[in-house]
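With one protein chain held back, the other chains of the complex are shown just where they sit.
Read from first to last, the chains carry the letters A and B; within each, the first residue is number 1.
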């Protein structure tokens, strides 16, 4: 194999210690080892190289080489990626692994090169949970009227409004203070991020809603990709996918550990029943129907078959 | 009314419009939240986009008016010829910056033509186009200034007396 010297700037907005960033470090080490020290990776966590949207644009322009972020966010480039943000239908991570490592993942990433990026692998950030400091959320009706900070994304805003919440988009940088002062009642993210961003300090109730599953997509900029030879490209894909296995294990363990730590810190952690999750899913069906029309129908069929969801 | 005046006037009204829309968007969002439990989806993203445009249109105007803050303690003590040399050097450097901003923001504008920003629901190219605008205006200003200062220094050179040359040499050797 012919490997030449390269240095890759690998960026993410997550903090050190969160599963996606842990994956970046594993990837860096593996790649350096397997390329006999030729290909070096420098990890920039915590948004040091800019926000997600800025870094994605840097990848396309060849300024930064790699990044990892929520795969669903790629809806800004390729509409079909929005399917990954559909609420409540993804509950089994192993089914997701099969889909994303197989045909579905390929159908999605094949559309990326014309947008100047290449998808190497899917990692994960885990299931998103709802936190608030108003009341214990046990059922759909408890969500009604809660002011919840959501990500700035039409699908996600629609999804929360369908549950009866007042969806409030707000920059994540302002979220902690907003939760503390009560400008919003709650927010939604994964357990490791609730822990890492210390939202538990200003929230009382955590509900394990698992409303979204966040696969992460590992991206490489096309300008850099085009400079690589075939051996180097094969190695990058191989290492990114090897890392996926370890990273997903780490992430799944981290979800449980973070939840325990949040409980130990004094928050009330509530599991919801399957019936209640079904009720929430039912409430989402107008949203799912609306967005499914914007996705490739074969893709929708394949995904829905695999997760056992029927359109109604 | 000259072209220049029309340009300056339109930049002025554009900035006022941006600021007024920013105030109204953010304020309306607060009102809506408390009166009707709702919000304008694009309020924050839209206001931020207007803010970017207001910043770079305003910056171009401030460059034109020589309103940027500079430290002039050293330069103000120099005799006139090295001072105008400094000015030419600064103009060249600023022109170089304009060229780099132009290339960079043009490239990014093209790359983002088909990217839909989730916060404004508009093309992300609109964001980077502000840099294209700024670099063209500021670059144009620098070119005009360079032409002016070079032609001025030619005039000065032809009118230069012996004494001035000596004065200039003394100033240089004492540095």
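Note that in this section a residue touches a chain if its C-beta (ideal position, glycine included) is under 8 Å from a C-beta of that chain, and two chains touch if they have at least 3 such contacts.
One rule holds for everything that comes next: contacts and distances are computed from a predicted model.
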Practice task
Mind telling me which option in "Cell division protein FtsX", "Xanthine dehydrogenase, molybdenum binding subunit apoprotein", "TRAP transporter large permease protein" or "3-oxoacyl-(Acyl-carrier-protein) synthase" is what UniProt lists for the chain we can't see?
Solution key: "TRAP transporter large permease protein"
Handout entry: Chains in view that touch the one left out, judged over the entire complex
Key = A, B
Problem - Among A:22, A:151, A:197 or A:255, the residue in touch with the chain that has been omitted - result: A:197
Handout entry: Hidden partner chain, residues of subunit B it touches
Key = 12, 15-16, 18-20, 22-23, 26-27, 29-30, 34, 44, 47-49, 51-52, 54-59, 61-62, 67-75, 86-87, 89-90, 93-94, 96-97, 99-105, 107-108, 127-128, 130-131
Handout entry: Residue numbers in subunit A that touch the chain omitted from display
Key = 9, 15-17, 44, 46-51, 54, 57-58, 61-63, 170-171, 173-174, 176-178, 180-184, 196-198, 201-202
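Heads up, the rule we're going with is that only the chains that are shown with their structure count from here on.
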Problem - Distance from subunit B to subunit A - Cα centre to Cα centre, in angstrom - result: 38
Fill in the blank from the handout: Contacts from subunit A onto subunit B in the complex sit at residues 53, 57, 60-61, 73, 75-77, 115-116, 152-154, 157, 166, 168-171
Completion exercise
Residue set of subunit B touching subunit A in the complex reads 33, 37-39, 41, 44-45, 107-108, 111-112, 114-119, 121, 124
